[in-house]
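Sharing a structure below in structure tokens format, with a few things to ask.
Note that one protein chain of the assembly has been removed; the remaining protein chains are unaltered in position.
The first chain written gets the first letter, and so on, giving A, B, C, D and E; residue counts start at 1 in each chain.
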């Protein structure tokens, strides 16, 4: 990788970098997050999960919508027409936490790392919102990129 | 605290809970997040910080705007007229990471925990976006509520 | 009721009417909509309803978010800080349709009829989106106001 | 047509379906809605129609903007770069109602049924907003897809 | 007036200033803008003005919606529940230009200068968009605050 921030030009000013010359390729990114909570909150969310209007279902919808809204939220992100968004949320009983995974795909000129990371973050934030009446001390993170493919800068796989 | 998810009614359906009977009081919340990165990325962001169009300045703006947009992002959050938003970002040279703190205030019927947490998260995501050309392995978190005051449910201070 | 469109001034120009002198009162509105479909689509949606990521759950979330976004969608609606939003969706087996009811509350200077109608409409549209792979001939409506209370213009109850 | 909801995967979880492998083709959809009202409201709207700041003009603008905003409103809709949006509103004197027709076109990987239906719905809602001081009992609907062309699933024409 | 930028704190960081202690008062602002164009464009816009779907009508709607969206556009603006928005557009035949005036009111803790200025600007931009097929050399401005009342900082009237 380089050692320069691409969003800052030679005059030190921020800008949305030119991707006009980049190729349109199939690009994918996978990001993960985690939210850890008390046993009582964990049980309430899991139980809610079995019902009609479940907490995790709301969080999944929020994550999907956030992915589509990323370029409005992150100032220097390019707008993109995402072709696939999938959020999975797995309970981890041993640590009373939920593991969140967001997968985003696009056929475009820039990668979708930010879309995947934003989706995972907003999914976690929404779970926090749903459960905060039970537990305010929940902790979100680590939130990180797991995998990325497509584009000139090559693939990335977290070790 | 209770043991029930307030956003799910007796039929198990999600709804935006009624806060009509709650009092309008001065409410405040403080949330923190952290983003850890390679030494090269840390240096690039810190140096950018000294210039006109600095990376951390962009992240701060993104966090402030996200706080105002929280009720559009988190499905069951009430709309609120925030009266103050402040984001601070401190470099931690020993761990090549940035500590993010978001403080939000409102005079309203519901708390602003979600606004503070969302602001801190989006600030961190924006730093990731600014520096991802240098380092894709950056890690965000822990993101958590530090302090909350105002409202019937009482104050909260993380121990 | 009057016989004039309040959003058009004496020069015939549209404007957002002045509600500065109106009282802040507790206001509520209930609107309904309906979506009718083939038996196959109805069964698919109802079955989905029993699962983790159910179609009706997504529609309910979309309706709630639309209520909060009404003043951005309907040009002359006043922005409002809604205090309660509840969407219910009931299957009607005899007609293979779903009955949608949206209830919205606010403590404010204007009524929330548009918020309730918008929430009911977007809930129906989202069910259409979820089921359109099975049936494209679904019909939405009637969408109408059922009840309104609060404010100087008095209560309204559909007969 | 199939008998499965495409937005729900094999685990029963909602997701935004992958359209990466679909072809980019010219796609079009036409949807209609209707709003019926009292004679007094109908006259007021029609008269407004002749003036500078007419009610139907506002509704048309709202419908066009809603079409562009569909993927932010309907959770599992793909973002699309619409190439044409046209809304027509015809008064029907015999039933004191307005017939709304929305036509949307795109060159893309998914159809624009939801964009046309959303545009027609928001046009109707905006007419309701403009005329609700005169008549609160107006009824919106039926809202339905009339025609769709382009894409692998073939054309659709309501009979 | 002071000589300091209120949005920058003592550490030189931007923030959304605390208005929690300010009084809720009736506040109003009036801003103006102007768009000058060729005779051909001026005539086309004026003629359009007489028709059903007139250019100035669209611009007026865009200006009203922009006023409501100001806090999402201008990073450090406080969200406000506007109670009145009125846009007037007057043709000036002698200079083939249109004079735009935006009036905004709120009962709140901060002024609405930015809302009025944003409304006037977006109204002008929309006229540009409507007429740019006829004339690309149109000029927007001066855009300025004319009057402001309410709030501790006192009234302002441009001389």
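We take it that contacts are C-beta pairs under 8 Å (C-beta built on N, C-alpha and C of every residue); 3 or more make two chains touch, one makes a residue touch a chain.
Predicted model only: the values in this text are computed from it and were never measured.
K.L.:
List the shown chains that the missing chain touches in the full complex.
P.N.:
Taken over the complete structure, the missing chain's partners among displayed chains are A, B, D, E.
K.L.:
For the chain that's not shown, point to the residue among E:19, E:77 or E:106 touching it.
P.N.:
Going through E:19, E:77 or E:106 one by one, E:77 is the residue touching the chain not shown.
K.L.:
Given the contact definition stated above, which residue among E:30, E:55, E:81 or E:106 touches the chain not shown here?
P.N.:
Of all options in E:30, E:55, E:81 or E:106, contact with the hidden chain holds for E:55.
K.L.:
Using the document's definition of touch, tell me which of D:87, D:124 or D:138 contacts the absent chain.
P.N.:
Touching the chain that is not displayed is residue D:87.
K.L.:
Which of these touches the unseen chain: A:47, A:72, A:137 or A:153?
P.N.:
The single option touching the absent chain is A:72.
K.L.:
Go through chain D and note every residue touching the omitted chain.
P.N.:
26, 57, 60-61, 64-65, 67-69, 80-88, 105-107
K.L.:
If the hidden chain were put back, which residues of chain B would touch it?
P.N.:
The list for chain B reads 49, 52-54, 56-58, 60-62, 65.
K.L.:
In the whole complex, what residues of chain E lie against the chain that is missing from view?
P.N.:
1-9, 11-15, 33-34, 40, 44-45, 48, 51-55, 57-58, 61-62, 65-66, 69, 73-77, 113-114, 117-118, 121-122, 124-126, 128-145, 148, 156, 158
Everything that follows uses one rule, which is that only the chains that are shown with their structure count from here on.
K.L.:
Looking at C-alpha means, what's the farthest chain from chain B?
P.N.:
Between chain B and the rest, the longest centre separation is with D.
K.L.:
Could you please state the distance in Å, as a whole number, between where the Cα atoms of chain A are centred and where those of chain E are centred?
P.N.:
Computed from C-alpha means, the inter-chain centre distance equals 36 Å.
K.L.:
Report, in whole Å, the distance between the mean C-alpha point of chain A and the mean C-alpha point of chain B.
P.N.:
15
K.L.:
Taking the mean of the CA coordinates per chain, how far is chain A from chain D in Å?
P.N.:
That gives a centre separation of 31 Å.
K.L.:
Would you pick out the residues of chain C that each touch at least 2 other chains?
P.N.:
9, 11, 13-15, 52-54, 57-58, 60-62, 65, 69, 75-76, 80-81
K.L.:
Indicate which of the five shapes (line, ring, star, complete, other) describes how the chains touch one another.
P.N.:
It is other, because the touches fit no line, ring, star or complete pattern.
K.L.:
Under the stated touch criterion, can you name all the chain pairs that qualify?
P.N.:
Result for touching pairs of chains: A-B, A-C, A-D, B-C, B-E, C-D, C-E, D-E.
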